[in-house]
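Of the protein chains in this complex, one is absent; all others appear in place.
In this document, chain identifiers A and B correspond to the written order of the chains, with residue numbering beginning at 1 in each.
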Amino acid sequence: MILEAHGLSKRYGRKDPWALFGIDLSVAPGGITALVGPNGAGKSTLLRTWMGFERPTRGHVRVSGHDPTRERSAAISQVGYVPQTSALYRDLTVADHLGFAAHYRPRTFDRPLAERRLADLGVALDARAGTLSGGQAAQVGLAVALGLRAPVLLLDEPLAGLDPLARREFIDVLVDDVRGTGATVVLSSHVISDIEQACDRLIVLGVGRAMLVDSIAHARDSHRVLTGPAPTGTEVVAPLPGSNDRTLVRADEFTALPDAQSPTLEDVVMGYLAAARGGE
Amino acid sequence: MTFLVGPWWRANRFVLSWLGIATLLTASAGLVVAGQLQSVASTLGCAIPSQAGIDDAGCLAVPAFRDLYAPATAMGLLLAILPIFAGAVLGSQMVAREIDEGTARFAWTLEPSRLRWFVEGIIRNGLFVLMVGSVCGVVGYALVATENPPADPGGTFLGYGLWGPILVVRGFLGFGIGVLCGGGMGRTLPALLITLIVSAALVVSALVAARTFYPTEIRMFGHGDSPAEALIIAGGMNLAPDGRLIMPMEALSHAPPGLAESDPNAASAWVDLHYPPASTVIVGSNMADVQVHEGVVLLAASALSLTAAALLVSRRRLA
Partner (left out) sequence: MNVTVIARVAVRPIRTEFTILAILSAFVSTALALIAGRIEAVLVELDRCGGPTACQGPSQTLATLLTFVPLSRLAAFLLPLVGGLILGTSLVATDLDRRTAVFAWSITPSRSRWLLERVLVLGSGAVMFALPVAFAAFLLQRALGPEYDAALSIGGADNAGLLLVSQSILAFSIAGWVGSISGRSLSSALASVVVIAAVIGGLTIGFSAWRQAEAVPLDEVRAGALVVDFGVRDPDGRLLSVDDAMSQAARSGTPFDDRFTPVVLGLRESNYSLLVAGEAGIEAVTTAFFVGLTFIAVQYRRPQ
């Protein structure tokens, strides 16, 4: 497993609520994994812990077998990271950011690749980061992260605030790159359509705990949506919000359930988000 | 109008606490030293008119008093600097920090009128500057008064600029310039640097202007003496028979030939007799007028800066 979390718990202060509590999960190498969860579920905290930006209160995490708090250098060398909000130096040009990455990762940073990506997206290298739109800043962050040629990419809601076209371009660039390099990506996002386009695996994080870790295809196959009351003995995930008495249950296509339908990815995600909220 | 005092305090608690604690500590230390000075002065009976600049006269002749004089002077200087520093810090961060941290986007979208947001900020921070300036002004007065017993600094130039309402005015000056620099630059630290430089330059200019343009009088004082209540404009001069003030060296050049070389003391006595020592001063009774003029000029500079800052804020584009 390339990314692991074992008994991971995190809280910021003694009196603060747990941001993550007893998380056990692992991500196999390759592919794009969606990280979904309600606001405050701890998605950013989980990604930042893998980055070594947060120290676990309990438990531990591993990146390519390295503990990012104890073997930071080895762990960080394996990772490219795009944060939720732009962290670029607003007074520096895009080219300066590429130069910065080339300086600190001289052996792995593929500057021509990053420049090509940015040229394809129409981001000028001599533009100051402070003058870029939110979408362009996200693209610069992604281009730098992709240029690092890191085996792991952690993307913390990079699509938030982007218009549909910018989101589509971002995802296209990401998918294209991952196909070529075989990198492992964890993409935190709320947008189901983006997840369907880009991801092949799904982690649903409840408030502080992992509710579902599965491939997207299997997650859909192993759940059904019932209309009306669930028969006794059915493993109910949660009633689906805003729907006419529809309930998400755990059951495969061979289970005999009257009026059961195959769920959409949105049904699965909404069901687990509702379950997470109900279990708070 | 609630003025959102709670959120303002929570958002700026470090800076406000720092300035508040610095003011309280300095003021308390100043009051303690002033109390000790007064106690020494009254116990040892040295309350005779002191002649500033002469170590062996008045209370300064008493070692216990002299030991307290240096810390008292340092406290006085700190108290004089604090209001303008507080104004500069609060002013330069009021707009700049919101722009720098991106919170202006939140505030300016919620508030239908940026001007109202701006004015409320001016009132909240301005009141804090007023408080700091007032405390420093009052304690500064106590220090200057106890350093120069039994003179009353009120209505004199004793410790001019170290006490009284002019400290509040200087606080407002720092605040106004700070708001303008912060609003223009959008970054706190460089705005603070420039604010401190510009404010210091304006305060010194106002002092120089007062000295240059205010009516002066010639007063007869021995070299080394100076009138405690007056503001010396040109000291240590000699009065020529034609009424001109001349440099001591020029006065000496009129002494009988050879006297300066053969008997310097006799030459000096001759000069004192024929060209008595004198200084140009602004007399103490004019202090209130000078202070009002200086205050008005500095307040006008502050108001101008705030108006310019208001225009800047209302037109500023957010990144």
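The definition used in the following text is that a residue touches a chain if its C-beta (ideal position, glycine included) is under 8 Å from a C-beta of that chain, and two chains touch if they have at least 3 such contacts.
Just so you know, these numbers come straight off a predicted model, no measurement behind them.
*Asks:* Of A:1, A:28, A:87 or A:119, which one is in contact with the hidden chain?
*Replies:* A:87
*Asks:* Could you tell which one of B:4, B:64 or B:193 touches the chain left off the display?
*Replies:* In the complete complex, the chain left out is touched by residue B:193.
*Asks:* For the chain that's not shown, point to the residue among B:93, B:199, B:216 or B:305 touching it.
*Replies:* Candidates B:93, B:199, B:216 or B:305; residue touching the omitted chain: B:93.
*Asks:* Since one chain isn't shown, list which residues of chain A touch it in the complete complex.
*Replies:* Here the touching residues of chain A are 51, 53-55, 72-74, 76-77, 79-81, 83, 85, 87-92, 96-97, 99-105, 141, 144, 148.
*Asks:* Could I get the residues of chain B that touch the absent chain, sorted low to high?
*Replies:* Its contact residues with the unshown chain are 14-15, 18, 89, 93, 97, 100-101, 185, 187-190, 192-194, 197, 247, 249-250, 252-253, 255, 260.
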